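With one protein chain held back, the other chains of the complex are shown just where they sit.
Naming follows writing order (A and B), and every chain is counted from residue 1.
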Amino acid sequence: MLYKNSQLTAEGKLKHFLSIEGLKRDLLVDILDTAENFTALAHKGRPVKKVPLLRGKTVTNLFFENSTRTRTTFELAAKRLSADVLNLNISTSATTKGESLLDTLRNLEAMHCDMFVVRHASSGAARFIAEHCEEHISVMNAGDGAHAHPTQAMLDMLTIRQHKGDFTPLRVAIVGDILHSRVARSQILALNTLGVTEVRVIAPRTLLPFDPRSLGVHVYHDLIEGITDVDVIIMLRLQKERMAGAFLPSEHEYFRLYGLTENKLKHAKKDVIVMHPGPINRGVEIDSAVADGPHSVILQQVSNGIAVRMAIMSMCLGGQDSREESA
Amino acid sequence: MTSNTSISIINGRLIDPANDIDEHLDLHISQGKILSVGEKPSGFEADIIIDAKNKVICPGLVDLNAHLREPGYEFKGSIESETAAAAKSGITTLIFPPDTLPVIDTPAVVELIRRKAKQSGKARVLTQAAMTQDLEGNEISDMQALQQVGCVAVSNAGKPLGSTLIQRRAMEYASTFGLQVFVQSEDRHLRNKGCAHEGRISARMGLPGIPEAAETVAVARDIALAEATGAKLHFQTLTTAKSLRKIQHALADGIQLSADVAVHQLHLTEMDIENFNAQCHVHPPLRTLRDRDALRSAVASGLISAICSDHQPHDADAKAHPFPDSEPGISSLETLLALTLKLVDEGVMDLPTAIARVTIGPAQILGLPYGKLDAGSSADICIFEIDSPWTLKREEMLSKGKNSPFINWEFNHRVTHTLFEGRLVYQSDKN
Partner (left out) sequence: MTPTVFMQQPAILDLISGMAEQLQSIIRERQLINPVMIGIHTGGVWVADHLHKKLGLADELGTLNISFYRDDFSRIGLNPRVKPSNIPFDIEDRPVILVDDVLQTGRTIRAAMNEIFDFGRPSAIILAVLVNKTGRELPVQADVTGMTPTLKPNDYLFLRGPEPLEMQLGQKTASSGNND
């Protein structure tokens, strides 16, 4: 009961994966190393891309926010671990009709599940579910409000490590709507925990949270100044709603000031890598020449996504069994 | 016990800030009123003697802001249950904001509430009239009629008004009849969809924020309108240091104003929501440590002359949601006195000042004849034991709402008796 609120068991092993916050560097490195092992599974010459680690376990995708691509990645990850997968797309209109989050949970408890993968529009939702579901269930946060998207951050870290090796000398710039971005918050935490030299955020003031430096970053309002000499550039997606909320005048203006083009890219280091959590808005935050160009590692992020989720699922569900080994 | 019982309370330390008294004096009650303080009147024989050794005798508390939930939200609380909770906590007068269902915009609702309060007979329930019909913010209500049936102030219960023009007219109309205007200052556009103070904590947690400016912009506007209309304005549940500065300037300029603070704002800050604890989800939100300290100073100096509970009992489901989706509010009657006295323990102010903030302070804001121990006043008395530790336990709460972040907190001073109109409406088991 004492550890029900924490992500870790009493022995310090991963039980839930809710946020990068509070996780030590060694644990993050373990996740990356484990994920690296799983990347090998996707190679040619291996007809069966599955391993039997989670055979007999059931993973339920609880998506309160629509997202086909993220849900598919989690589903693939679970299936490659030989788990059974249950998909529950609970559109928000159903919950406003009366069934509360807790009621949904209680109904699910009847279905003997081992893991919930949760995506929800409210910050803190994944933690809420972890605090209220049955003791043996592990909860993975697939994105809660603007709070955290820790699996995305980890696959981004894996991609960075694959190209750059050591984190310590790196300067990383994150460009775009930091204010509303759960991805950015998790990335900043992961980068700082892994010990990079500098994390920069680049955005107009309307798209930055209160006192952004307190997140552990340097703040830039000018794109070129911000990406000068950086090793990694992470572009965030711009939601169309931001124009309506008076955050920005137009997409055109945003692209002019903050969109990444080949020309602007020249200011970064020669071997800079360009990342994007997807889906990409071509011509808004990034132009096609860069998205498809030699610096872009976007496709690698996608394939790393499955390996990272396999790793975290395995770490959460393995080594928890203090019961007698079942048949 | 009826109001005809005569009572003497002896051996206690009597603290009556209204009359600047803090000494060991006896108190004598007859016919529901205070007969005398100090010497027993000749020929007076008490039917009941209450021994207040090691205890403080003070006026029954006056709470400017308590949502009793009836009529309309009986699944969250009832006048019966909530006045019982009040009595247990030494509170004898409650001011009830108008956001019931139906709202308090007709004399019939005022009557209903008065009847229910009289039926349970545990505390005095006074009502605030709705400023606009149905609290919609557009058409003003029958303020004068509501005043006639007993409403002590008018407010829009924190719900937005259609425009500043409507606000001006409503305040002018209220001031025609000398009706005090209670306001919860907030600019609803700046509040937007926020649920936590816009600061470093909410930035890290990704919670939509309510900036300080949401309150200060509205406070500035409300002060200007008070000055323009001459309405007597009272600011409810302030949360920011900057608002306090504006009020201080306004008072220096001779504008008639008063202010209160919710007791939880004097203890909790934005850091208490770090675990997404929905019990700390309140509106207006918990602010920074600096704000809390400024509020404490203002309470100590008297710039804020009243501490209220901002009591908002909820059903269990209301809080059983992720933080942004939970309903804000704390069930706080049962900790109003305890948390106020905790400020004394923490050295924020002395005991008589603390007691003033929950008795004569609030009473004077409304010009009510309560919160004091004058001869002839209603015998509303609170007796609490000094250095008597107790823990707030969920199952011991009398309010229907168990939504309190103070559950399992330890407090030092415990109410042992509460008298309302000369009747013992609460007595703790040990006595």
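By definition in this document, contacts are C-beta pairs under 8 Å (C-beta built on N, C-alpha and C of every residue); 3 or more make two chains touch, one makes a residue touch a chain.
Small disclaimer: the values here were computed from a predicted structure and weren't measured.
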- Task: Considering the entire complex, write down the shown chains that touch the omitted one.
- Result: A
- Task: Identify the residue among A:13, A:132, A:221 or A:264 that touches the chain left out of the display.
- Result: A:13
- Item | Interface with the unshown chain - residue positions in subunit A | 13, 29-31, 33-34, 36-37, 40, 45-48, 50-53, 314-315, 317-322, 325
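What we mean here is this: only the chains that are shown with their structure count from here on.
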- In angstrom, rounded to a whole number, how far apart do the mean CA points of subunit A and subunit B lie? 45
- Item | subunit A - residues contacting subunit B, complex | 5, 100-102, 120, 122-125, 127-128, 132, 144-148, 182, 185, 209-212, 214-215
- Note on the structure: Within their complex, subunit B touches subunit A through residues 198-200, 202-209, 275-276, 317, 320-325
